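Have a look at the structure that comes next, please.
Now for chain A:
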Amino acid sequence: MTWVAWRLQRTETLITLGILALLAALLVPTGINMANAYHHLGLSSCTGIEQGSACGQKIGDFQMRFESLTHLTDWFTLVPGVIGVLLAAPFIFDLEHGTYRLAWTQSITRRRWLASKLSLPIAAAVVAAGVMILLITWWRTPDIRLDGRLGNGTYDAVGTVAIGYTLFALGLALALGAVWRRAAASITVAFVGYFAVRIFVDTYLRDHLVAPLKATFKGNPPARLNHAEILSQTVLGHPHVHLQGPVGAGSQIAAPKGATPTVFQAVYQPASHFWPLQLTETGLFVGLAVLLIAFAAWWTHERTV
Partner candidate 1 sequence: MSEQAAVRTDGLGKRYGSTWALRDCTLEIPAGSVTALVGPNGAGKTTLLHLLIGLGKPSAGRVEVLGLSPRRDAAVLLPRLSFVAQDHPLYRGLSIADTLKLARKLNPSWDEERAQARIERLGLDPHRKVSKLSGGQQAQVALTLALSKEPELLLLDEPVASLDPLARREFLGAVLEAVADTQMTVVISSHIVSELERVCDHLITLVDSRAQLAGSIAEIVASHRLLTGPRSDAASVARVHQVIRESHTERQTTLLVRANGHVYDSCWEQHEVDLEEIVLAYLGYRPGANRWEAGAEEVVPV
Partner candidate 2 sequence: MIEFHLDSRSGVPAYLQLVQQVRQAIRLGILRPGDQLPTVKEVVATLTINPNTVLHAYRQLDLEGLTEGRRGVGTFVAESRPAIPASDLRSLRTTLDRWVARAREAGVDEDTIAALFAEAIRPDSVSRVA
C-alpha cells in the first residue's frame, strides 16, 4: 500500500521538490551574497536600536541594496499555499476519474485506503514547509539580526506558521475536492481561499493573538522595544493622534505642537513574543487543517459511491 500511495503521488511530489529546488536556486547564491555584504560592512556590531550615525548609514546602504530582493521573497509566503493545494491533487483525481472504484474494490478497506492516501500528502506538506523554513531562515539571518523576526515578510517564513499554512491549504483543497470531485476547480478555489484567509489573519488577527504590551517613554525608545513590532504610537495626552515612522525621538517632528518634553506611548509586541505568537497562529491553522482533513476523510468514507 505504501508503494501504491507513493507511486500515485509521485508527480506532485516531484513538482514540489522542483519548487523547492527553484527556491534554493534563487536563495542560495543571493543569500551567500547578502551574508558576505553583511560581514563586509561590519554590520555585526550594528545590531540593536541605537541610531549611531555610522551604523545608521551602513544599515541604510545594506538595506537599500537588498531591498527589492527582500520584497520579492516576501511573496514566498504564497508558496506554502501552492504546495498545499498541489499535494491534494492525487486524492481529488482519484475521485474525479473514478479510479477510486478500482482502488476500493481490491482487497483493502476504504478506511485503510484513506489513511494511506491522506497521510502521505500530510507528511510531504510538513517536510516541504520545514525545508522552506530552514532555507528562508538562513537567507534572512542578516535581516533578522538587524530588524528582528516580527516584520511581516520575516515572520511568515522563519517560524512554524509556514507548516500551518501548508497544512491548511492542503486541508482546504482536500475538503473541497472530496465534495466537488473536480481537481482543477477545487485547487483553484482552495488557493484563493488560502489567500483570502491569510490576508484576513495577517491584517486583523495576527497582532492580537497574544496580548500586546504598552510602553511609556520620553526621547529614545527603551531597550525592550528593540526588534519589537509597534502596533501603534501616540503622544501621552493625545491618544487619537497616531504617529507614523520611527519610534520615539525619531517621531519628534510629527508630534503635536506645544507638548514638550514629548512623552510617547507605544503598544507593541516585544521580540520575546515571537514564539508565543508563532505557536498560537500555527495552532490556529493546524486546527483548521485538522478539521478540514477530517471532514474530507469522513465525507469520502461515508458519502462517496
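Candidate selection criterion: all candidates are chains of the complex that A comes from, given by their letters.
The working rule: contacts are C-beta pairs under 8 Å (C-beta built on N, C-alpha and C of every residue); 3 or more make two chains touch, one makes a residue touch a chain; residues count from 1.
Bear in mind that the values here come from a model prediction, so they are computed numbers and not experimental data.
Which one touches chain A in this complex, out of 1 or 2?
Considering all copies, chain A is touched by candidate 1.
Help me check something: in the complex, which residues belonging to chain A touch candidate 1?
1, 3-4, 7-8, 11, 97-99, 101-110, 305
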